[in-house]
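Questions regarding the structure given below will be posed in turn.
Complex shown without one protein chain; remaining protein chains in place.
By written order: A and B. Residues from 1 in each chain.
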Amino acid sequence: MKKKFVCIICPNGCEIEVKYSEEEIEKISGNLCEKGLDYVKKELFSPERGLTSSVNLKNGLLPLVSVKTSKPIPKEKIFALMDEIADIEIEAPVKIGDIIVKDILGTGVDIIVTKNVDKRIHS
Amino acid sequence: MIKKEVDIAIIGGGPTGLSAAISARKEGIDNILLIERNENLGGILNQCIHEGFGIEIFEETLTGPEYMQRFIDKVEQLKIPYMLNSMVLDINKKKEIIVCSPEDLIKVKAKAVVLAMGCRERTRGNICIPGTRPSGVYTAGCAQNFINLKNYMVGKRVVVLGSGDIGLIMARRFKLEGAEVLAVVEILPYSSGLPRNVVQCLEDYDIPLYLKHTVVNVVGRKRVEGVIIAKVDERWRPVKGTEKKIKCDTLLLSVGLIPENELSKMAGISLDPITNGSRVTENLETNIKGIFACGNVLHVHDLVDYVTLEAELAGKSAAAFVKGELRNESNIKVTAGNGIRYVLPHLISGKNDVKFSLRVMCPDRNRKIVVKDGEKILTKIPKMRVNPSEMIQFNLKKEYLEDVKELRVELE
Partner (left out) sequence: MKRNSFDFIIIGGGVVGCAIARELSKYRVKTILLEKESDVAMGISGRNSGVVHAGFYMKPGSLKAETNILGHRMMPKICHELDVPYQEIGKLVVAKNEREIEHLYELKNNGDKNGTQGLRIIDREEIKKLEPEVEGIKALYSSTSAILDPFILNVALSENALQNGVRILLNTEVLSIKENSSFLVKTNKGEFRSEFVVNSAGLFSDKIAEMVGIDKYKIYPCRGEYHILDKNKRDIIRGMVYPVPPKELGGLGVHLTPTTDDNIFIGPSAEYIEEVDDTANTEQVMEKLYAEAKELLPKISKKDFIRSFAGVRPKLIKPTAKEPRDFVIEESIDSFINLIGIESPGLTSAPAIAEKVVEIIKKKKKLKNNRKFNPKRKAPVRFSKLSNQEKSELIKKNPNYGHIVCRCETVTRQEIIDALRNPLGSRNIYSVRKRCKATCGRCQGGFCTPKIVEIMEELHHPSIDDLTLKGNNSRLFIGRTKDLRKND
(Lines give C-alpha, C1' and ligand atoms only; values in the text may rest on other atoms or scores of the structure.)
Protein backbone atom coordinates (compact mmCIF):
# COMPACT_ATOMS: atom_id res chain seq x y z
CA MET A 1 0.00 0.00 0.00
CA LYS A 2 1.09 3.58 -0.66
CA LYS A 3 0.32 6.76 1.17
CA LYS A 4 1.41 10.42 1.22
CA PHE A 5 1.91 12.46 4.37
CA VAL A 6 2.77 16.00 5.23
CA CYS A 7 4.89 15.73 8.34
CA ILE A 8 3.58 18.07 11.03
CA ILE A 9 6.38 17.64 13.55
CA CYS A 10 8.34 20.75 12.55
CA PRO A 11 7.82 23.76 10.28
CA ASN A 12 9.73 22.09 7.43
CA GLY A 13 6.57 20.17 6.62
CA CYS A 14 8.21 17.39 4.63
CA GLU A 15 6.03 15.69 2.06
CA ILE A 16 6.65 12.04 2.75
CA GLU A 17 5.72 9.09 0.56
CA VAL A 18 5.61 5.59 1.99
CA LYS A 19 5.07 2.06 0.76
CA TYR A 20 3.90 -0.16 3.56
CA SER A 21 2.36 -3.52 4.44
CA GLU A 22 0.17 -4.62 7.37
CA GLU A 23 2.85 -4.10 9.97
CA GLU A 24 5.88 -2.42 8.50
CA ILE A 25 7.15 0.38 6.31
CA GLU A 26 8.79 -0.97 3.18
CA LYS A 27 9.97 2.24 1.60
CA ILE A 28 9.97 5.87 2.71
CA SER A 29 11.05 9.02 0.90
CA GLY A 30 10.82 12.78 1.32
CA ASN A 31 11.58 12.97 5.04
CA LEU A 32 14.57 15.04 6.02
CA CYS A 33 15.04 13.39 9.37
CA GLU A 34 14.25 10.38 11.54
CA LYS A 35 11.38 12.23 13.20
CA GLY A 36 9.51 12.00 9.91
CA LEU A 37 9.87 8.23 9.90
CA ASP A 38 8.61 8.02 13.49
CA TYR A 39 5.69 10.26 12.65
CA VAL A 40 4.65 8.17 9.67
CA LYS A 41 5.06 4.91 11.59
CA LYS A 42 2.85 6.17 14.36
CA GLU A 43 0.26 7.54 11.95
CA LEU A 44 0.12 4.26 10.03
CA PHE A 45 0.09 1.69 12.79
CA SER A 46 -1.07 3.31 16.02
CA PRO A 47 -2.32 6.84 15.46
CA GLU A 48 -3.14 8.77 18.61
CA ARG A 49 -4.75 12.13 19.25
CA GLY A 50 -5.17 14.38 22.21
CA LEU A 51 -8.87 15.07 22.55
CA THR A 52 -10.50 18.25 23.79
CA SER A 53 -14.19 18.84 24.38
CA SER A 54 -16.52 20.07 27.08
CA VAL A 55 -18.89 18.56 29.62
CA ASN A 56 -22.04 19.86 31.25
CA LEU A 57 -21.51 21.81 34.43
CA LYS A 58 -24.10 22.26 37.17
CA ASN A 59 -24.36 25.45 39.23
CA GLY A 60 -21.38 27.02 37.49
CA LEU A 61 -20.85 30.51 36.16
CA LEU A 62 -20.77 28.76 32.78
CA PRO A 63 -23.11 25.95 31.69
CA LEU A 64 -20.18 23.95 30.29
CA VAL A 65 -16.58 23.38 31.23
CA SER A 66 -13.81 22.50 28.81
CA VAL A 67 -11.91 19.23 29.28
CA LYS A 68 -9.11 17.25 27.67
CA THR A 69 -7.60 13.79 27.79
CA SER A 70 -4.57 13.57 30.06
CA LYS A 71 -2.65 11.86 27.24
CA PRO A 72 -3.32 11.17 23.58
CA ILE A 73 -5.77 8.33 22.97
CA PRO A 74 -5.96 5.85 20.09
CA LYS A 75 -7.58 7.64 17.18
CA GLU A 76 -10.26 5.00 16.70
CA LYS A 77 -11.56 5.56 20.21
CA ILE A 78 -12.37 9.23 19.70
CA PHE A 79 -16.08 8.88 18.97
CA ALA A 80 -16.68 6.27 21.68
CA LEU A 81 -15.06 8.62 24.13
CA MET A 82 -17.14 11.59 22.92
CA ASP A 83 -20.31 9.51 23.40
CA GLU A 84 -19.12 8.55 26.86
CA ILE A 85 -18.61 12.12 28.07
CA ALA A 86 -21.83 13.47 26.52
CA ASP A 87 -23.86 12.29 29.51
CA ILE A 88 -21.51 13.52 32.19
CA GLU A 89 -22.53 16.40 34.37
CA ILE A 90 -20.23 17.72 37.05
CA GLU A 91 -20.74 20.24 39.78
CA ALA A 92 -19.06 23.66 40.02
CA PRO A 93 -16.61 24.88 41.20
CA VAL A 94 -14.00 23.18 39.06
CA LYS A 95 -10.32 23.90 38.59
CA ILE A 96 -7.77 23.27 35.85
CA GLY A 97 -6.37 19.78 36.39
CA ASP A 98 -9.37 18.31 38.21
CA ILE A 99 -9.82 14.71 37.11
CA ILE A 100 -13.45 14.01 36.29
CA VAL A 101 -13.14 10.50 34.83
CA LYS A 102 -10.28 8.15 35.62
CA ASP A 103 -9.13 5.60 33.05
CA ILE A 104 -11.89 6.35 30.59
CA LEU A 105 -13.02 3.29 28.56
CA GLY A 106 -10.04 1.38 29.93
CA THR A 107 -7.58 3.49 27.93
CA GLY A 108 -5.52 4.39 30.97
CA VAL A 109 -6.28 8.02 30.12
CA ASP A 110 -8.10 10.46 32.40
CA ILE A 111 -10.45 13.27 31.49
CA ILE A 112 -9.28 16.48 33.10
CA VAL A 113 -10.70 19.97 33.44
CA THR A 114 -8.99 22.76 31.47
CA LYS A 115 -10.75 25.80 32.88
CA ASN A 116 -11.45 27.30 36.27
CA VAL A 117 -15.16 27.88 36.73
CA ASP A 118 -16.62 29.21 39.94
CA LYS A 119 -19.92 28.34 41.51
CA ARG A 120 -22.82 30.53 40.53
CA ILE A 121 -24.21 32.44 43.46
CA HIS A 122 -27.99 32.49 43.27
CA SER A 123 -29.36 35.95 43.70
CA MET B 1 -17.38 61.35 35.55
CA ILE B 2 -14.48 59.73 37.39
CA LYS B 3 -10.98 60.93 36.52
CA LYS B 4 -7.88 58.79 36.70
CA GLU B 5 -4.22 59.26 35.90
CA VAL B 6 -2.09 56.26 35.05
CA ASP B 7 1.36 55.60 33.72
CA ILE B 8 0.29 52.94 31.25
CA ALA B 9 -3.22 52.19 30.01
CA ILE B 10 -3.58 48.87 28.23
CA ILE B 11 -6.65 48.51 26.05
CA GLY B 12 -7.71 44.87 25.86
CA GLY B 13 -7.37 42.05 28.40
CA GLY B 14 -6.75 39.14 26.07
CA PRO B 15 -3.41 37.35 25.74
CA THR B 16 -1.82 40.50 24.27
CA GLY B 17 -2.96 42.92 26.95
CA LEU B 18 -2.09 40.58 29.80
CA SER B 19 1.41 39.94 28.51
CA ALA B 20 2.03 43.64 27.92
CA ALA B 21 0.82 44.43 31.44
CA ILE B 22 2.99 41.78 33.06
CA SER B 23 6.03 42.91 31.10
CA ALA B 24 5.48 46.60 31.97
CA ARG B 25 5.11 45.69 35.65
CA LYS B 26 8.32 43.70 35.54
CA GLU B 27 10.02 46.84 34.21
CA GLY B 28 8.98 48.61 37.38
CA ILE B 29 5.82 50.45 36.37
CA ASP B 30 3.25 50.26 39.16
CA ASN B 31 0.47 52.50 37.95
CA ILE B 32 -0.97 50.37 35.17
CA LEU B 33 -4.60 50.07 34.12
CA LEU B 34 -5.82 47.13 32.07
CA ILE B 35 -9.18 47.71 30.38
CA GLU B 36 -11.24 44.73 29.24
CA ARG B 37 -14.68 44.92 27.66
CA ASN B 38 -15.79 41.38 28.49
CA GLU B 39 -16.83 39.98 31.85
CA ASN B 40 -13.53 38.19 32.33
CA LEU B 41 -9.90 38.42 31.30
CA GLY B 42 -8.51 36.15 28.61
CA GLY B 43 -10.25 37.37 25.48
CA ILE B 44 -10.99 34.95 22.70
CA LEU B 45 -8.78 32.21 24.22
CA ASN B 46 -11.58 31.51 26.69
CA GLN B 47 -13.53 29.85 23.90
CA CYS B 48 -10.52 28.20 22.19
CA ILE B 49 -10.79 24.95 24.13
CA HIS B 50 -8.62 23.00 21.67
CA GLU B 51 -4.93 22.31 22.21
CA GLY B 52 -1.93 23.81 20.47
CA PHE B 53 -1.09 26.84 22.59
CA GLY B 54 2.16 27.39 24.46
CA ILE B 55 4.59 25.19 22.54
CA GLU B 56 7.07 28.06 22.07
CA ILE B 57 6.72 29.64 25.48
CA PHE B 58 5.99 26.78 27.87
CA GLU B 59 7.29 23.93 25.71
CA GLU B 60 4.08 22.02 26.20
CA THR B 61 0.80 22.04 24.38
CA LEU B 62 -2.03 23.67 26.29
CA THR B 63 -5.65 24.49 25.62
CA GLY B 64 -6.61 28.16 25.28
CA PRO B 65 -8.10 28.50 28.77
CA GLU B 66 -5.06 26.77 30.34
CA TYR B 67 -2.64 29.04 28.50
CA MET B 68 -4.65 32.06 29.52
CA GLN B 69 -4.93 31.09 33.17
CA ARG B 70 -1.17 31.19 33.58
CA PHE B 71 -1.19 34.85 32.58
CA ILE B 72 -4.29 35.69 34.60
CA ASP B 73 -2.67 34.14 37.68
CA LYS B 74 0.41 36.26 37.07
CA VAL B 75 -1.67 39.44 36.73
CA GLU B 76 -3.42 38.63 40.03
CA GLN B 77 -0.14 37.79 41.72
CA LEU B 78 1.44 41.06 40.56
CA LYS B 79 -1.75 42.89 41.63
CA ILE B 80 -2.06 44.65 38.28
CA PRO B 81 -5.29 46.71 38.36
CA TYR B 82 -7.85 45.78 35.73
CA MET B 83 -11.40 46.78 34.85
CA LEU B 84 -13.92 44.31 33.42
CA ASN B 85 -17.08 45.03 31.39
CA SER B 86 -15.37 48.25 30.48
CA MET B 87 -15.05 49.55 26.97
CA VAL B 88 -13.05 52.43 25.60
CA LEU B 89 -15.34 54.81 23.75
CA ASP B 90 -12.79 57.41 22.79
CA ILE B 91 -9.07 58.03 22.74
CA ASN B 92 -7.11 61.01 21.45
CA LYS B 93 -3.55 61.97 20.60
CA LYS B 94 -3.04 63.34 24.11
CA LYS B 95 -3.66 59.83 25.43
CA GLU B 96 -6.90 60.79 27.10
CA ILE B 97 -9.21 57.83 27.14
CA ILE B 98 -12.94 57.68 27.86
CA VAL B 99 -13.89 54.33 29.35
CA CYS B 100 -17.48 53.23 29.76
CA SER B 101 -17.92 50.98 32.78
CA PRO B 102 -20.90 49.92 34.91
CA GLU B 103 -19.46 52.14 37.63
CA ASP B 104 -19.36 55.35 35.61
CA LEU B 105 -17.77 56.96 32.59
CA ILE B 106 -14.09 57.23 33.41
CA LYS B 107 -11.65 59.70 31.93
CA VAL B 108 -8.20 58.20 32.01
CA LYS B 109 -5.12 60.29 31.34
CA ALA B 110 -2.24 57.98 30.48
CA LYS B 111 1.44 58.66 29.96
CA ALA B 112 1.63 55.69 27.60
CA VAL B 113 -0.95 53.47 25.95
CA VAL B 114 -0.69 49.90 24.68
CA LEU B 115 -3.29 49.01 22.06
CA ALA B 116 -4.24 45.34 22.44
CA MET B 117 -7.80 45.20 21.08
CA GLY B 118 -7.30 42.12 18.94
CA CYS B 119 -9.23 41.48 15.77
CA ARG B 120 -12.69 40.65 14.49
CA GLU B 121 -13.96 38.18 11.94
CA ARG B 122 -14.64 39.13 8.37
CA THR B 123 -18.38 38.78 7.73
CA ARG B 124 -20.65 37.66 4.95
CA GLY B 125 -21.22 41.30 4.02
CA ASN B 126 -17.50 41.90 3.55
CA ILE B 127 -17.26 39.20 0.90
CA CYS B 128 -20.66 39.66 -0.76
CA ILE B 129 -22.07 36.14 -0.55
CA PRO B 130 -25.29 36.15 -2.58
CA GLY B 131 -28.53 34.52 -1.50
CA THR B 132 -31.11 34.80 1.23
CA ARG B 133 -30.35 35.91 4.79
CA PRO B 134 -31.76 33.16 6.97
CA SER B 135 -30.79 31.99 10.41
CA GLY B 136 -27.88 29.55 10.41
CA VAL B 137 -25.14 31.69 8.87
CA TYR B 138 -22.53 32.12 11.58
CA THR B 139 -18.96 33.30 11.68
CA ALA B 140 -16.78 30.52 13.06
CA GLY B 141 -15.85 32.44 16.18
CA CYS B 142 -19.45 33.25 16.98
CA ALA B 143 -20.41 29.58 16.63
CA GLN B 144 -17.41 28.65 18.78
CA ASN B 145 -18.68 30.99 21.49
CA PHE B 146 -22.17 29.45 21.39
CA ILE B 147 -20.95 25.85 21.40
CA ASN B 148 -18.06 26.12 23.86
CA LEU B 149 -19.29 28.77 26.28
CA LYS B 150 -23.04 29.20 25.98
CA ASN B 151 -24.07 25.56 25.56
CA TYR B 152 -25.94 25.96 22.29
CA MET B 153 -25.48 23.73 19.26
CA VAL B 154 -25.93 25.93 16.21
CA GLY B 155 -26.55 23.25 13.60
CA LYS B 156 -26.27 19.63 12.57
CA ARG B 157 -25.43 19.73 8.87
CA VAL B 158 -22.63 22.17 8.33
CA VAL B 159 -20.72 23.66 5.42
CA VAL B 160 -17.64 25.70 6.27
CA LEU B 161 -16.49 28.49 3.96
CA GLY B 162 -12.81 29.24 4.37
CA SER B 163 -10.09 26.91 5.52
CA GLY B 164 -8.39 29.23 7.98
CA ASP B 165 -7.45 27.72 11.32
CA ILE B 166 -10.67 28.69 13.07
CA GLY B 167 -12.71 27.13 10.27
CA LEU B 168 -10.72 23.90 10.44
CA ILE B 169 -10.90 23.70 14.22
CA MET B 170 -14.63 24.36 14.19
CA ALA B 171 -15.15 21.70 11.50
CA ARG B 172 -13.58 19.17 13.89
CA ARG B 173 -15.51 20.57 16.83
CA PHE B 174 -18.83 20.06 15.03
CA LYS B 175 -17.85 16.55 14.03
CA LEU B 176 -16.81 15.66 17.56
CA GLU B 177 -20.10 16.86 19.00
CA GLY B 178 -22.03 14.74 16.53
CA ALA B 179 -22.85 17.12 13.68
CA GLU B 180 -22.11 16.35 10.05
CA VAL B 181 -19.57 18.53 8.29
CA LEU B 182 -20.34 18.19 4.61
CA ALA B 183 -17.63 20.36 3.13
CA VAL B 184 -14.92 22.87 3.80
CA VAL B 185 -14.82 25.24 0.86
CA GLU B 186 -11.69 27.27 0.08
CA ILE B 187 -11.39 29.84 -2.70
CA LEU B 188 -7.58 29.55 -2.83
CA PRO B 189 -5.72 26.60 -4.38
CA TYR B 190 -4.37 25.75 -0.92
CA SER B 191 -5.68 25.72 2.63
CA SER B 192 -5.15 28.92 4.51
CA GLY B 193 -4.74 27.06 7.80
CA LEU B 194 -1.74 25.39 9.42
CA PRO B 195 -0.86 21.96 7.92
CA ARG B 196 -1.27 20.38 11.36
CA ASN B 197 -4.88 21.53 11.41
CA VAL B 198 -5.58 20.28 7.89
CA VAL B 199 -4.39 16.81 8.93
CA GLN B 200 -5.94 16.64 12.37
CA CYS B 201 -9.19 18.50 11.73
CA LEU B 202 -10.15 17.43 8.21
CA GLU B 203 -8.23 14.32 7.12
CA ASP B 204 -8.77 12.56 10.46
CA TYR B 205 -12.52 12.87 9.99
CA ASP B 206 -12.74 12.48 6.20
CA ILE B 207 -14.15 15.95 5.83
CA PRO B 208 -13.90 16.94 2.15
CA LEU B 209 -11.90 20.07 1.35
CA TYR B 210 -12.96 21.79 -1.85
CA LEU B 211 -10.07 23.95 -3.02
CA LYS B 212 -10.62 26.67 -5.66
CA HIS B 213 -14.33 26.69 -4.75
CA THR B 214 -16.61 29.20 -3.13
CA VAL B 215 -20.19 29.56 -1.92
CA VAL B 216 -22.21 31.28 -4.66
CA ASN B 217 -25.65 31.13 -3.08
CA VAL B 218 -27.40 30.63 0.22
CA VAL B 219 -30.84 29.01 0.06
CA GLY B 220 -33.64 29.07 2.64
CA ARG B 221 -35.93 31.86 3.85
CA LYS B 222 -36.08 31.31 7.59
CA ARG B 223 -33.27 28.85 8.31
CA VAL B 224 -30.48 27.83 5.94
CA GLU B 225 -31.67 24.96 3.76
CA GLY B 226 -28.61 24.63 1.61
CA VAL B 227 -25.76 26.35 -0.14
CA ILE B 228 -24.58 26.27 -3.73
CA ILE B 229 -20.85 25.96 -4.19
CA ALA B 230 -18.94 26.42 -7.45
CA LYS B 231 -15.43 26.31 -8.83
CA VAL B 232 -13.61 29.59 -9.31
CA ASP B 233 -11.28 30.70 -12.09
CA GLU B 234 -7.84 32.33 -11.69
CA ARG B 235 -9.50 35.65 -10.88
CA TRP B 236 -11.61 34.00 -8.17
CA ARG B 237 -14.83 34.36 -10.13
CA PRO B 238 -17.30 31.46 -10.04
CA VAL B 239 -17.27 29.27 -13.17
CA LYS B 240 -20.75 28.78 -14.65
CA GLY B 241 -21.85 25.17 -14.88
CA THR B 242 -19.78 23.95 -11.94
CA GLU B 243 -22.44 24.65 -9.33
CA LYS B 244 -23.25 21.96 -6.81
CA LYS B 245 -25.96 22.12 -4.17
CA ILE B 246 -25.27 20.94 -0.66
CA LYS B 247 -28.21 20.52 1.68
CA CYS B 248 -27.30 21.88 5.08
CA ASP B 249 -28.71 23.88 7.96
CA THR B 250 -25.61 25.89 8.74
CA LEU B 251 -23.04 27.92 6.84
CA LEU B 252 -19.99 28.66 8.91
CA LEU B 253 -17.73 31.50 7.78
CA SER B 254 -14.02 31.47 8.40
CA VAL B 255 -12.99 34.03 5.84
CA GLY B 256 -10.34 36.02 7.58
CA LEU B 257 -9.67 38.29 10.51
CA ILE B 258 -9.38 42.07 10.57
CA PRO B 259 -7.47 43.99 13.26
CA GLU B 260 -9.94 46.14 15.22
CA ASN B 261 -8.42 49.55 14.73
CA GLU B 262 -11.38 51.86 15.20
CA LEU B 263 -9.77 53.35 18.32
CA SER B 264 -6.41 53.70 16.60
CA LYS B 265 -8.07 55.81 13.92
CA MET B 266 -9.61 58.05 16.60
CA ALA B 267 -6.15 58.63 18.02
CA GLY B 268 -4.81 59.62 14.61
CA ILE B 269 -2.62 56.56 14.22
CA SER B 270 -1.55 55.78 10.68
CA LEU B 271 -2.40 52.32 9.44
CA ASP B 272 -0.82 49.90 7.00
CA PRO B 273 -3.42 49.04 4.31
CA ILE B 274 -1.99 45.52 3.97
CA THR B 275 -2.00 44.44 7.63
CA ASN B 276 -4.89 46.77 8.57
CA GLY B 277 -2.84 47.46 11.70
CA SER B 278 -0.71 50.39 12.83
CA ARG B 279 2.62 51.32 11.34
CA VAL B 280 5.18 50.71 14.06
CA THR B 281 8.84 51.20 14.89
CA GLU B 282 11.12 48.49 16.24
CA ASN B 283 9.79 49.41 19.71
CA LEU B 284 6.24 48.79 18.45
CA GLU B 285 5.51 52.49 18.86
CA THR B 286 2.98 54.02 16.48
CA ASN B 287 3.29 57.42 14.84
CA ILE B 288 1.72 58.89 18.00
CA LYS B 289 4.48 59.08 20.59
CA GLY B 290 3.76 56.92 23.60
CA ILE B 291 1.07 54.80 21.93
CA PHE B 292 2.18 51.23 21.21
CA ALA B 293 0.44 48.40 19.38
CA CYS B 294 0.89 44.65 19.54
CA GLY B 295 -0.86 41.33 19.01
CA ASN B 296 -3.71 40.86 16.58
CA VAL B 297 -4.58 44.54 16.49
CA LEU B 298 -1.17 45.11 14.94
CA HIS B 299 -1.26 42.17 12.53
CA VAL B 300 -3.14 38.89 12.65
CA HIS B 301 -1.01 36.12 14.14
CA ASP B 302 -1.38 32.37 13.78
CA LEU B 303 0.27 31.40 17.09
CA VAL B 304 -0.58 32.97 20.42
CA ASP B 305 2.98 32.39 21.60
CA TYR B 306 4.18 34.98 19.10
CA VAL B 307 1.48 37.34 20.33
CA THR B 308 2.79 36.99 23.86
CA LEU B 309 6.37 37.69 22.82
CA GLU B 310 5.36 40.73 20.79
CA ALA B 311 3.24 42.07 23.66
CA GLU B 312 6.17 41.69 26.06
CA LEU B 313 8.20 43.98 23.82
CA ALA B 314 5.36 46.52 23.65
CA GLY B 315 4.99 46.46 27.45
CA LYS B 316 8.71 46.94 27.87
CA SER B 317 8.79 49.81 25.36
CA ALA B 318 5.84 51.53 27.04
CA ALA B 319 7.63 51.23 30.40
CA ALA B 320 10.79 52.72 28.90
CA PHE B 321 8.72 55.57 27.45
CA VAL B 322 7.20 56.35 30.85
CA LYS B 323 10.64 56.32 32.45
CA GLY B 324 11.95 58.62 29.72
CA GLU B 325 14.36 55.97 28.53
CA LEU B 326 12.88 55.19 25.15
CA ARG B 327 15.15 56.46 22.44
CA ASN B 328 13.26 57.12 19.30
CA GLU B 329 15.59 57.06 16.41
CA SER B 330 13.72 54.78 14.06
CA ASN B 331 13.95 56.43 10.69
CA ILE B 332 15.08 53.61 8.44
CA LYS B 333 12.20 52.36 6.33
CA VAL B 334 11.51 48.64 6.03
CA THR B 335 9.54 47.55 2.99
CA ALA B 336 8.15 44.30 1.64
CA GLY B 337 9.61 43.34 -1.71
CA ASN B 338 8.96 40.57 -4.19
CA GLY B 339 6.97 37.63 -2.78
CA ILE B 340 6.45 39.22 0.65
CA ARG B 341 2.98 40.39 1.65
CA TYR B 342 4.13 42.49 4.56
CA VAL B 343 6.98 42.90 6.96
CA LEU B 344 7.04 44.44 10.43
CA PRO B 345 8.31 46.70 11.96
CA HIS B 346 7.90 49.48 9.43
CA LEU B 347 10.75 51.59 10.83
CA ILE B 348 14.01 50.69 12.56
CA SER B 349 16.87 52.66 14.07
CA GLY B 350 19.79 50.54 12.87
CA LYS B 351 21.19 50.71 16.38
CA ASN B 352 19.54 47.67 17.96
CA ASP B 353 18.91 44.02 17.25
CA VAL B 354 15.50 43.69 15.63
CA LYS B 355 12.98 40.87 15.38
CA PHE B 356 11.13 40.98 12.07
CA SER B 357 7.75 39.35 11.35
CA LEU B 358 6.57 38.70 7.84
CA ARG B 359 4.20 36.75 5.68
CA VAL B 360 4.80 35.50 2.17
CA MET B 361 2.37 35.82 -0.74
CA CYS B 362 2.09 32.17 -1.83
CA PRO B 363 3.07 28.75 -0.54
CA ASP B 364 6.36 27.55 -1.92
CA ARG B 365 9.39 25.33 -1.23
CA ASN B 366 13.13 25.90 -1.01
CA ARG B 367 13.16 29.66 -0.92
CA LYS B 368 15.31 32.26 0.75
CA ILE B 369 14.27 35.33 2.67
CA VAL B 370 16.66 38.02 1.45
CA VAL B 371 17.29 41.22 3.37
CA LYS B 372 18.71 44.03 1.23
CA ASP B 373 19.87 47.59 1.63
CA GLY B 374 19.45 48.95 -1.87
CA GLU B 375 21.23 46.37 -4.00
CA LYS B 376 23.43 45.24 -1.15
CA ILE B 377 22.43 41.90 0.32
CA LEU B 378 22.66 41.91 4.11
CA THR B 379 21.61 38.35 4.77
CA LYS B 380 19.82 35.37 3.31
CA ILE B 381 17.69 33.02 5.38
CA PRO B 382 16.91 29.68 3.71
CA LYS B 383 13.38 28.27 4.15
CA MET B 384 12.45 24.69 3.30
CA ARG B 385 8.80 25.65 3.09
CA VAL B 386 7.00 28.97 3.13
CA ASN B 387 3.26 29.38 3.56
CA PRO B 388 1.08 32.51 3.83
CA SER B 389 -0.69 30.90 6.79
CA GLU B 390 2.52 30.71 8.79
CA MET B 391 4.09 33.92 10.01
CA ILE B 392 7.86 33.92 9.62
CA GLN B 393 10.03 35.63 12.20
CA PHE B 394 13.76 36.23 12.19
CA ASN B 395 16.21 38.29 14.20
CA LEU B 396 18.80 40.58 12.74
CA LYS B 397 21.78 41.66 14.82
CA LYS B 398 22.55 45.37 14.93
CA GLU B 399 25.94 44.67 13.31
CA TYR B 400 24.06 43.97 10.07
CA LEU B 401 22.09 47.19 10.32
CA GLU B 402 24.78 49.79 10.77
CA ASP B 403 24.62 52.53 8.10
CA VAL B 404 21.62 50.95 6.40
CA LYS B 405 19.56 53.44 4.41
CA GLU B 406 16.46 51.48 3.54
CA LEU B 407 15.72 47.87 4.25
CA ARG B 408 13.96 45.67 1.75
CA VAL B 409 12.86 42.10 2.43
CA GLU B 410 12.31 39.80 -0.55
CA LEU B 411 11.63 36.17 -1.31
CA GLU B 412 14.20 34.54 -3.59
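Keep this in mind: a contact is a pair of C-beta atoms (placed from the backbone, for glycine too) under 8 Å apart; a residue touches a chain by one contact, two chains touch by 3 or more.
Just so it is clear, the structure is predicted and the values come from calculations on it, not from any experiment.
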Absent chain's touching partners (shown only) are A, B
From A:16, A:40, A:64 or A:90, residue that would touch the chain that is not displayed = A:64
Residue of A:33, A:86 or A:99 in touch with the missing chain, whole complex considered | A:86
Which of these, B:40, B:145, B:335 or B:352, touches the one chain of the complex that we don't see?
-> B:145
Among B:94, B:109, B:245 or B:265, residue touching the chain not depicted | B:265
In the full complex, chain A touches the hidden chain through residues 54-56, 64, 82-83, 86-87
Which chain B residues would touch the chain omitted from the figure, given the whole complex?
-> 1, 37, 85, 87, 89, 98, 100-105, 120-121, 123-126, 128, 130-135, 139, 141-142, 145-156, 177-179, 216-218, 221-223, 238, 249, 262, 265
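Keep this in mind: only the chains that are shown with their structure count from here on.
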Per the C-alpha means, the centres of chain A and chain B lie apart by a whole-Å value of 26
Contacts from chain A onto chain B in the complex sit at residues 6, 8, 11-14, 32, 49-54, 56, 62-64, 66, 68, 75, 78, 82, 86, 96, 114-116
Could you pull out which chain B residues touch chain A in their complex?
-> 46, 49-51, 61, 63, 65-66, 69, 148-151, 176-178, 195-196, 198-200, 204, 384-385, 387, 390
